[in-house]
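Every protein chain except one is present and positioned as in the full complex.
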């Protein structure tokens, strides 16, 4: 089967941002998740937290570089009125203590029970953990955003992860270039497909069992 | 034997203060220990810490009462330049983490191995712990200041405490109205006697074994 | 979450039910949320487990005990060793009508911080060999004995701060800080009474003591005088 054309990275980020509700505090992981900050839904007050000790920042800054004002990915950012700084223990207290409504992380693999692997690449024999393990267990809701398959077309959504884990049973929702899938106590449930993609195509590119309801909506972007 | 006349509370406080060296940070417990702040040795920079989150305060204030500026005993205090406030977790982090050079606590009983009992009075069937247990285990050096005997003339320095403990093996030095006694790995050693008091009198009023060196100095006040 | 500002302490308590565990900030006279406590007394809420540093006589909390509103207390100071004025709490405690969990003050602070930070327990030397070690697991680390102590959370926290912005960022005044910022992290519903509420941006980002994420409700109310008989 030909792999269908999926969403661009920007559209994936846009779809993730729709999950944010008014008043929520959100942590965006390094890489693709960071893009989500450019697509925050208008009219909803969403507060961004960064694990290096910032609450309430805005977008990426294109002004003069301030070494002391960066997000967890090292990118320069802007501050919004009412922002605050704290030390890393307090910041991870927010995360581990369940005060972050949603964390968005990139993924390498996830399992049908919501295990996540996103920090170590066996083929390269390396990787670094950063704050991912804390975000995985600490956020009230964890959204993973990743390509549905590897560049070689291998499934990333598996019965069990083959890569070293970031966290067990931590993923609540995965947004890929092809689909939106809920992790439920009964396993993975397909919620939406990307425009032009069929449920059958998604299921075929998913190694884990995937429950496909009678009617699956198309993503609205 | 007639109990000899001992030091006044003020003189006991003055003797305790002599233990403070230049640059030290000191926590003074509630009651008699608080008096020590009035006798800080001139020319030595001693920083006072209070477990309710104050570092670098001065003496007791006799100005307008500020509800928000009190020591751990609830007394109004003054601030010195360079003082700072912190929350109680940080304050006890200083204490438990070994950052306080000397803590001074009152005592009800202590043992020959430096156990301290100072919070619960069995006769009254009550007492409250406050910060005493943290100070007992956390301070680098713990000085206990108390009357050598009870009002009824019973020894407070015992082989073993009969009152519920505050901490085990935590006392380094005890200053009483009659003597200064070191707690050493070899037991209690008499260091000084109060003016007009003999080593024999101190030993007779001490239930725990007390090593009396050949020459015992008289306290200089 | 963005904090909501209420007009009166009574309104800030909307929805609070009987049977709650309630953290109360403050140390002796400093940083006590007395407006909220008075409103809670007025409201008639019962079955409260109060988690607070100290219970002193002649305080609103002691009057709540007298009125039978308090089932239990977690505190570092509640029963005096010296004679003096007995609190209503002490009378009830000796009659077996209220419970008391006595906690060393540093452990009390750390338990609340842990509860708010998702730390289920921690190892401290404080209390080893004392009656307060009873029922706690002892562990050896590098030849030293520690107690394993559990984190502590509550349904509701009442705290007092000096200045807030409308988002819920808080700044405390002097030694009124004490347990307030810790309790702000450790309860399901956090209500702050403050001296003044300013616009976002009026507090320097470096000077925020409690970030807005921790605060649910706020009310502007001047500090009430607190009696304290030493």
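Note that the chains take the letters A, B and C in the order they are written out, and that residue 1 is the start of every chain.
Everything that follows uses one rule, which is that a residue touches a chain if its C-beta (ideal position, glycine included) is under 8 Å from a C-beta of that chain, and two chains touch if they have at least 3 such contacts.
Since the structure is predicted, the reported quantities are computational estimates derived from the model, not experimental observations.
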> Which listed residue (A:2, A:128 or A:214) would be found touching the missing chain in the intact complex?
Replying inline: A:128
> Which one, B:20, B:39, B:92 or B:120, makes contact with the chain that was left out?
Replying inline: B:92
>> Of the residues C:9, C:33, C:104 or C:118, I need the one that contacts the missing chain.
In response: C:118
> Looking at C:80, C:160, C:173 or C:217, which residue reaches the missing chain?
Replying inline: C:173
> Among the options B:34, B:47 or B:67, which residue touches the chain absent from this view?
Replying inline: B:47
> Since one chain has been left out of the picture, which residues of chain B touch it in the full complex?
Replying inline: 23-25, 45, 47, 49, 55-56, 79-86, 89-90, 92-101, 137-138
> What chain C residues would touch the chain not displayed?
Replying inline: 110, 114, 117-125, 139, 141-142, 144, 146, 150, 171-174, 177, 205-207, 209
>> Suppose we count only contacts with the excluded chain; which residues of chain A make the list?
In response: 50-54, 66-70, 72-75, 85-89, 91-92, 95-96, 115, 119-121, 124-134, 136-138, 164-168
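We adopt the following convention: only the chains that are shown with their structure count from here on.
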>> Can you tell me which chain lies farthest from chain B, using the average of the Cα atoms as each chain's centre?
In response: A
>> What's the distance between the Cα centroids of chain B and chain C, rounded to whole Å?
In response: 29
> Which chain B residues touch at least two other chains?
Replying inline: none
> What parts of chain C, by residue number, touch at least two of the other chains?
Replying inline: 113
